[in-house]
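A protein chain is absent from this complex, but the other protein chains hold their places.
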Amino acid sequence: MLRMTTADRMTAVVLFVLGVAMAAGGWTMDRLEIRQIHPASIPGLVPIILGILLAVCAIFLWRSTLQTTEAENEQVMADGSWLRLVLTGGICVLYALVLVGALPFIWATAAFVFGFTLIFSWPDRKNKLVAVAVSLLFGIGISYGISALFEHAFLVRLP
Amino acid sequence: MSGLIDLGNALWTLLTPITLFHVAWSMLLGIFVGSLPGLTATMGVALLTTLTYSMDRDTAILVLLCMYVGAIYGGSRSAILLNIPGTPASAATALDGYPLARSGRGRYAMGLATAGSMIGTLVAIVMLVMIAPPLAEAAISFGSFEFFWLAVFGVVISGQLTADNKPLKGYIAGILGLMVAMVGSEGIHAHVRFSFGFNDLNAGIALIPAMVGAFGFAEVLTAMWNRRGVLAVTEDKSDRSLPRLIDLWRYKFVCIRSGIIGTLVGIIPGVGEDIGAWASYAAARKTSEEPEKYGKGSQEGLIAAETGNSAVVPGSLIPAITLAVPGSASAAVLIAAFFIHGIRPGPLIMIEQPEFISTIAAMLILATIAMGIYGLSLTRAFIQVLKVPYAYLMPVVFVLCVIGTYALSQRIFDVWIMVFFGIAGFLLRQMKYPMAPLVLGIILGDLLDKSLRRGLTLSDGDLTPFFTRPVSACFVALIVLSILFNLPFLRRAVLRLFRRRGQDA
């Protein structure tokens, strides 16, 4: 049960650290004295300003959580399915970061589409054999179609 | 008048079979994307951009505009039939469209929505042709100082108006976007910032992978996370989808006013179709003779909302073309697409490519006509489209996200960027951070950074020109006022002041 105030406080801390880090990064950034640039045009200027602004906003965000009444304090990420989210995120990341690059694009894609379709159509299909068959056909078809489209129509060298 | 002649000429040159073919498929695709809950206009435009690399300039822009117009319009389908807006732009449409559908007049409601969308787009096209050239003319005199404030204004106002209840979250999203833009080689001294030793970050974070992540992958996650609405179409008793002319005539003022409001909302940087629809809807309700019907199936409310959101599309292109400041999130992607195809939006566009605005307007007119034809002929087909299960749709969308970002510069690194922005975008959205200011920040960060440091070099480190030049001073006043009015204690003070005055009287 994550309440919005808790979530906001956590993000406030993260944002504050991020802001300070960026301001510090801007401050220590090369001032390019060797190139004799105008001192008002140092590359770190805007990062310093943005870092400070973000840190200030983070403080305001923290403060605003103190004023929130219980009624306004809605739940975060409460009205969805964690199982589906984790499954989706996991499969997608596995595909984008691992499979593509490790396998030829067309096989990686076929495997991904097959897996995704099978997992999410599993509960709705009575005949599990049909589910597997449909997913397999769909995965190969889509993978072939998209690969052909990009390779031959858009002339992309697939990974 | 010469604007209209140019428009006519542009339209005439566009009227070739191949152009019409492109309009036909991209518009259909746009309506399809828009009507499916979980696929939004920005996502459609971003994904389609990745497919236009190899097209010629005009074709690419034509299909992207059709996608944009079609998706915003298509959102009304699911809003009316499912009570789920296909895109956020159609949230107001659902209020009156769904009750109409439930009372068995779904097809007629869709016909009205089509008519409203067409009128809204047309009103906004006229305003685009009238406003954009003088605006570009005026912007030529903008110097570094003015462009700096314009960038600040864009991020602030978008942060303010798109945040749900706390403008603070909008500002934070805007600053985060600006920070993303700081990564990579900067435009004044070519110094590489925050690359953390990754050579791939030297050129900065490209907008298209970031957008495909924040609007594609993040929406795949959101769609799978949410429980899905049920298609709740009752037996449709209405026999016609073509609105009676008399009905349209009755709502002529509502239509035109909503069109103007939508266009103006579109011009405001980073404030998009959803707000255009709500603003028109609220205005129509306020002046309506039968406000009690609103929310229960008012035809007037439906038409106001649909006219309002469609008018934002050409409206958002006005600043996008003339100032390179996007009027909506989708327009931000369009700007990135312009650059990819060798068009540099900005005040110089009227000098470098004077025919560009008429060409855009002519393309929008073709899109509007296609919208009308599809809208009136395909009402039944849409109900079938809405039944495509996510289990089949979403993996295809994600594959397109991956291969689309890869195709841009053929490096795997962009895919990582896409995944990162997808997850970050999903989390930020769950915590009610709006996406539009983030996108605006990414696209305006470079302009803000360069203009500030260029201005400071021009003035030899002196800050005064930022406040004393007339246009700069106006921007400063606008920014300060809008921020101050949102500080809680100040707003309370102003309200108290008004209340006391009310009691005195």
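The letters A and B name the chains in turn, as written, and every chain counts its residues from 1.
Here, a contact is a pair of C-beta atoms (placed from the backbone, for glycine too) under 8 Å apart; a residue touches a chain by one contact, two chains touch by 3 or more.
Operating definition for what follows: contacts and distances are computed from a predicted model.
Q: The complex lacks one chain in this depiction; which UniProt name from "Acetyl-CoA carboxylase biotin carboxyl carrier protein", "NADH-quinone oxidoreductase subunit J", "Serine phosphatase RsbU (Regulator of sigma subunit)" or "Tripartite tricarboxylate transporter substrate binding protein" does that chain carry?
A: The record for the missing subunit names the protein "Tripartite tricarboxylate transporter substrate binding protein".
Q: Can you say which of B:16, B:377, B:410 or B:468 touches the chain missing from this structure?
A: Checking each option in B:16, B:377, B:410 or B:468, the one touching the absent chain turns out to be B:410.
Q: Determine which one of B:28, B:381 or B:458 touches the chain that has been left out.
A: That would be B:458, which touches the missing chain.
Q: Among B:252, B:296 or B:344, choose the residue that contacts the chain missing from this document, as touch is defined above.
A: Residue touching the chain left out of view: B:344.
Q: Counting contacts across the full complex, list the positions on chain A that touch the omitted chain.
A: Touching the missing chain: residues 34-35, 38, 41, 155, 157.
Q: State which residues belonging to chain B touch the missing partner chain.
A: 54, 56, 140-141, 143-144, 185-190, 202-203, 339, 342, 344, 348, 352, 409-410, 450, 454, 457-458, 460
Just so it is clear, only the chains that are shown with their structure count from here on.
Q: If you average the CA atoms of chain A and of chain B, how many Å lie between those two points?
A: 21
Q: Can you list the residues on chain B that touch chain A in the complex?
A: 51, 53-54, 166, 168-169, 171-172, 175-176, 178-179, 182, 186, 188-189, 191, 193-194, 217, 220-221, 224-227, 389-392, 394-396, 398-400, 402-403, 406-407, 410, 412, 415-416, 418-419, 422-423, 430-432, 448-449, 452-454, 456-457, 460-461, 488
Q: What does chain A use to touch chain B in their complex?
A: For chain A paired with chain B, touching residues are 4, 7-8, 11, 15, 18, 22, 25, 29-30, 32, 35, 37-47, 50, 53-54, 57-58, 60-61, 64, 67, 76-77, 79-81, 84-85, 87-89, 92-93, 95-97, 100-101, 105, 109, 112-113, 116-117, 119-121, 124, 138-139, 142-143, 146, 150, 153-159.
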